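Working notes, beginning with the structure itself.
A single protein chain has been removed from this complex, and every other one stays in its place.
Each chain carries a letter (A, B and C) given by its place in the written order, and its residues are counted from 1.
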Amino acid sequence: MQGVYEWMIEASRWVRPEMLLLLAGSGYFLAAVFVSAKSRSWAIASLLIVLLAAIWLPSGDADFATPASFFRHDSFSHFLRGLGLGLGAALILLSWDRIPDRCAAEYFGCLLLIIAGVNLVSAANDLIALFLALELVSIPTYVLLYLLRADDAAQEATLKYFFLSVFSAALLLYGLSFLYGATGSTNLEVLRGAVRQWLEQESTSASSTLPPTLLIAMIMIVAALGFRVTAAPFHFYAPDVYQGAPLLPVTLLSLIPKVAGFAGLYQIVSATLLIPGADAAASPLAASASGLFWIVALVSMFMGNLMGLWQDDLKRLLAYSGIAHAGYMIVGLGTGCSSGMIVEGLAGLFFYLIVYSAMTLGVFAILIALQSRDRTVVNVDDLAGLSKSHPILAVVMACFLFCLMGLPPTAGFLAKLNLFLAAWNTEQRLYRVLALVMAVNAAIGAWYYLRVVGVMFLRDAVKPLSVRVTWPAWIVILLCLFIVFWLFFQPNTTWTWMEAITQRR
Amino acid sequence: MSQAILPNYLIVGAILFGLGAIGFLSRRNLILMFLSAEMMLQGVALNLVGFGGHHKNYQGQAFVIFMLTVAACEAALALALILVLFRNRKTLDVSVWQDLREANQDPVQDESPLLLEPEMTPMHFPRLTPAGLRPDQAASPEEAATRG
Amino acid sequence: MGSLFTWVWQHWYVLLPLLLGFLAIWKLLPHARQPQSAAMMGLGAAAIILGGIVLPRATGVHVSWMFDLFFYLFAGAAIASAGAMITQRNPVYAALYFALVILNVCGLFLLQSGPFLAAATVIVYAGAIIVTFLFVIMFAQQSGLAQYDRRCREPLLASLAGFLLMGALLYAINASYQVSPRLTGLVKGLEETVNSAAKTTKLEVKDLMGILRVNDAPIDLLLAEELNRLPGWPEKAAARAKLHQLETQVIAAAANQDTAVLLNLVKEYYSLAASLQHAQQRYTGLLGIPAGMQTQVSPLSRRTEEPGHVAQLGRTLFGDYLLAVELAAVLLLIATVGAIVIVQRPKEAAA
Partner (left out) sequence: MGKQAELLAMIGVVPVLASVLTAALGPRVLKHRSHWPTLAALGYALVLSIAMLFSMSEGSSYTAGFEWLNMGRMDIPVRLVADPLTAIMLVTVHAVALLVAIFSVGYMHDDPGYARYFSVFSLFVFCMVMLVMANNFLMLFIFWEGVGLCSYLLIGFWYQKPAAAAAARKAFLVNRIGDFGLLIAVFLIWTQFGTLNFAEVFRQLDYRYLAEGKPFDGAIVVGERMLTHAQIVGWPLLTICICLMLGAMGKSAQFPLHVWLPDAMEGPTPASALIHAATMVTAGVYLVARCTPIFIHAPQAQALLAVVGAVTALVAALIALTQNDLKRIMAYSTVSQLGYMFMALGSAAGNPNLATFAVIAAIFHLFTHAFFKALLFLGCGSVMHAMGGVIDLRRIGGLKKLMPWTHLTFAIGAAGLAGIPPLAGFWSKDEILVSLNQASHGSPYGLLFTLILGIAILTAFLTAFYTGRAYFLAFWGPERIPEEAGHHAHESGRWMLIPLFGLAAGTVLVGILFGTPTHLFEHFLTQSESLPKFQAVHGSGMIVLVSILAAGGGAGLAAIFYQLRPELPSRMAQAAWRFYDYSSHRFYLDEILGLILVRPLKGLAAFIQLFDLHVVDGLVDWVGQVPGYLGQWFRPVQNGLLQFYALASLLGLAVFVIVLLAKF
């Protein structure tokens, strides 16, 4: 008989990169007491650790999922763990020497733990693992929101995020408890097997019902994770928190919880609804889920874009933009729940997730690069004259904004197009309407992005920006720019990869 | 024996969850809000324990223990945060934190004056004595109030 | 409209306590201009008691009087103290009521064989969290009740949202995990018929066929509907086949005017309905796990020499969930560090 120790080694084999990150993060907290080093040293060390983790990341072909294992690894988690590590590296580069030395160790420690959290969300194969990994993203985020600046605005932002996050955690747990109850196992693989068995047995009988508690579970989980991806009506905190918190944590907040949230949503959705091979529409749960996602996507898109029209504060504007983009991505998720377009919808969602990460990271990276001690960029008007003082940066920023608008020749266009076509081709009237709504919203959203472009190019600054952009920021900005264009001109490989992800067993 | 009792656990869990949600939405004291959220977690815990008993395994109870751990983490952070917030504004009212909002919107204020109820006369609470003072020499609550 | 009325009428035992509870909570929440009234407290108590009486009677859940007594005691006290906690104006009392909720919930844990869990919850919540929060309340409390404790935000909307959600949850639970009253009535009716058929010898085909129609609906349809509410019952396919077989046999027997066969068929229906009732107590709201899927994988948790023993919880925790324990440890570390970082005065402010 296999010993407990061997079993543990075996079970943890596939999450070694994350264990490294966890170990390093915890180590930072301890080291902070004894070592006083500059922000840059911590950043270098963190970057090395993330690189090491990336090297250690198992390849996507190795599919490890003995039923009922705690973590699993397949092409899906390979992709999202790669994305998580990439975003983490970018965030480390952006915070290179911008962190006060007194809290640099805590800052980078939290960052490493958050990266580990995102990765574990996508590697989780167990409700408890999913829950703990989501908390591993949330709890360091509370600390980060408060760490860099402790003025009134940051306190209020932390308060709002913390309390609403605790509230949403309760919703999540309530949903998870019913999923556990349905099978008596916390394992997602078991749940998936049970639903699949049910579908196979009941495929002949049209009137069979799944227990309504599964529906409750799904709605609760969508609500709780909708909070993390800022989907309406769970998005309210986002504008306030973004506005109040310092720029670096906001960058993190606009990327990491979204990735984690969509990874979690996909985990749950793929376990309870999507059984490739079986007709997903046969399950009444799938129909309800696609209805739920329909309304959430609709409200998110309109809320984000309509409110975005009125914003002067850049971070607030980007919060609304993030809400609208969450809406677009949920269109993909909802499309993935309706029959026939499972692959297109979900692959569209993942494609959009990459593009969203690149373009949002690009915009935030430029904003971070423009901050300096004597001149902060807070409002849209503060960007005036950027084309004079930093012409290249202004053009790059315009590219990111055009990508957010969804204009060709940027990847934003293809990303929106994919989701639109997927929604349109469900041939369900509701989703066709949603596709049209998406087109209308893309048109509305263009207005406020264009305003930023206009201010950058068409207005002169009262006091021009004079900050020099550092090289780590340049790396991030140029990489994002590269992705934004590369995915437009060479989308095929990425798309094929995204399609492969959705084929998880 | 204990299988049939499952729905009763779920019902009690749902009620605690709902009452906790109401408390979270309506009570303005930061601490009570947090405790209400914890009460929602108690509802979840009842669900999990009920299901665990029903399925005759300990995974549900293990889940509750992890939940408890996370709740403890959140409580520690909540405590720290609430202390900091109180130090800043000298109140535990959540409604004073509404500076971040849509531009051009007026702040929400309490309209109606409080009804002075006879039984609402000042109550005395046990208080922590400030450091360096003997308890019997510590200031009375009224004096503390005037000092702020 | 008519169907809505029927629906309300059928579910009065859920809706009435909910309505009373909603009124009570709404009125009891701290309003600026209304004192708390005893009448409303009575209403709340009535809601709890009514729920405690009506719900189990309507749904037929009964275990043993000792168990029931403790269950209703703990559950009633937990709900009552939860209500008291959210409506209490004095935060110190509210925190103490929360401790009471915890204690009662722990009592419920004990009833489900969770002694360790109960102890841990009491220690963590009542022992640590509540006490710390009480300290903070006392530290923060000025003299008298604070303004913000004497009024609350949107009492009507908040309690409406909460009770709507609660009602929906209760409805879903009711639909998922309880024996449907219709099935109970059906079983009772069939039982009476079988018993009375044993006494009388004279039976008409017409009567027997009338028994097999309930409220103008064939019994097959009713049973099939009830069967469909059992996603996780292992014998579901067999029962469905059996039902189909009985249906054809009844038609054949009715054509032959064969009362003896028909009576046997009624008995068969009775046993099928009874097993369905049993299955509904056990298997509604559940999905069957495919055969061969282990739910416990670690070598430690597979060792089950003492079923039901608390040691098994330890095995699960440190077997299956060993990695989770490690994750939880990291969470505790980050929370500690975070709390320290948050609460220390920033140096800029000091300078």
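As a convention for this text, a residue touches a chain if its C-beta (ideal position, glycine included) is under 8 Å from a C-beta of that chain, and two chains touch if they have at least 3 such contacts.
Because the structure is predicted, anything quoted here is derived from the model rather than measured.
Peer 1: In the intact complex, which of the presented chains make contact with the chain not displayed?
Peer 2: Across all of the complex, the chain we cannot see touches A, B, C.
Peer 1: Sort through C:P17, C:G114 or C:G162 and give me the one touching the missing partner chain.
Peer 2: C:G162
Peer 1: Given the contact definition stated above, which residue among A:S12, A:S41 or A:T209 touches the chain not shown here?
Peer 2: A:T209
Peer 1: Decide which residue listed in A:Q267, A:S288, A:S338 or A:Q428 touches the omitted chain of the complex.
Peer 2: Answering carefully, the residue with contact to the hidden chain is A:S288.
Peer 1: Out of A:A223, A:M359 or A:V476, which touches the unshown chain?
Peer 2: Checking the options A:A223, A:M359 or A:V476, the one contacting the hidden chain is A:A223.
Peer 1: Determine and list the chain B residues touching the chain excluded from the picture.
Peer 2: 21, 24-26, 28, 33, 94-95, 97-102, 104-105, 107-108
Peer 1: Even though one chain is hidden, which residues of chain C still touch it in the full complex?
Peer 2: 153-154, 157-158, 160-162, 164-165, 168-169, 171-172
Peer 1: Could you pull out which residues of chain A are in touch with the chain that's been left out?
Peer 2: 159-160, 163-164, 167, 171, 209, 212, 215-216, 219-220, 223, 227, 232-234, 236-237, 239-240, 284, 288, 291-292, 295, 302-303, 305-310, 343-344, 347, 391, 402, 407-409, 413-414, 418, 420-422, 424-425, 435-436, 439-440, 443-444, 446-447, 450, 454, 457-460, 489, 491-492, 495, 499
The rule is simple: only the chains that are shown with their structure count from here on.
Peer 1: Whose Cα centre is nearest the centre of all Cα atoms in view?
Peer 2: A
Peer 1: Can you check how far apart chain B and chain C are, centre to centre, with Cα atoms defining each centre and the answer in Å?
Peer 2: Those two chain centres are 24 Å apart.
Peer 1: Quick one: report the Å distance separating chain A from chain B, using the average Cα coordinate of each chain.
Peer 2: The answer is 30 Å.
Peer 1: Just how far, in Å, is the C-alpha centre of chain C from the one of chain A?
Peer 2: Roughly 35 Å separates the two chain centres.
Peer 1: Tell me, which residues of chain B touch at least two other chains?
Peer 2: Counting only residues that touch two or more other chains, chain B contributes 17, 20-21, 34, 50, 57, 59, 62, 66, 70, 73-74, 77, 81, 84, 94.
Peer 1: Indicate the residues of chain A shared as contacts by at least two other chains.
Peer 2: Where chain A meets two or more other chains at a single residue, that happens at 128, 132, 135, 139, 142-143, 146, 150, 158, 181, 184-185.
Peer 1: Using the touch definition from the top, list the residues of chain A that touch chain C in their complex.
Peer 2: Residues 1-4, 7-8, 11-12, 15, 22, 25-26, 29, 66-71, 102-103, 106, 109-110, 113, 120, 126, 128-129, 132-133, 135-136, 139-140, 142-143, 146-147, 150, 158, 181-185, 187, 189-191, 193-198, 201-202, 205, 207-213, 215-216.
Peer 1: Sort out for me which residues of chain C touch chain B in the complex.
Peer 2: On the chain C side, the touching residues are 25, 29-30, 32-35, 55-56, 59, 61-64, 67, 71, 75, 78-79, 82-83, 85-86, 90-92, 94-95, 98, 101-102, 105, 108-109, 111-114, 116-117, 120-121, 124-125, 128-129, 132-133, 135-155, 157-159, 161-163, 165-166, 169-170, 173-174, 177-178, 281-282, 295-296, 307, 312-313, 315-317, 320-321, 324, 328, 331-332, 334-336, 338-340, 342-343.
Peer 1: Going by the contact rule set out above, which residues of chain B touch chain C in the complex?
Peer 2: Interface residues on chain B, with respect to chain C: 1-12, 14-23, 25-29, 31-32, 34-36, 38-39, 42, 45-46, 49-50, 52-53, 56-59, 61-62, 64-66, 68-77, 79-84, 86, 91-95, 110, 112-115, 117, 119-128, 141-142, 144-145.
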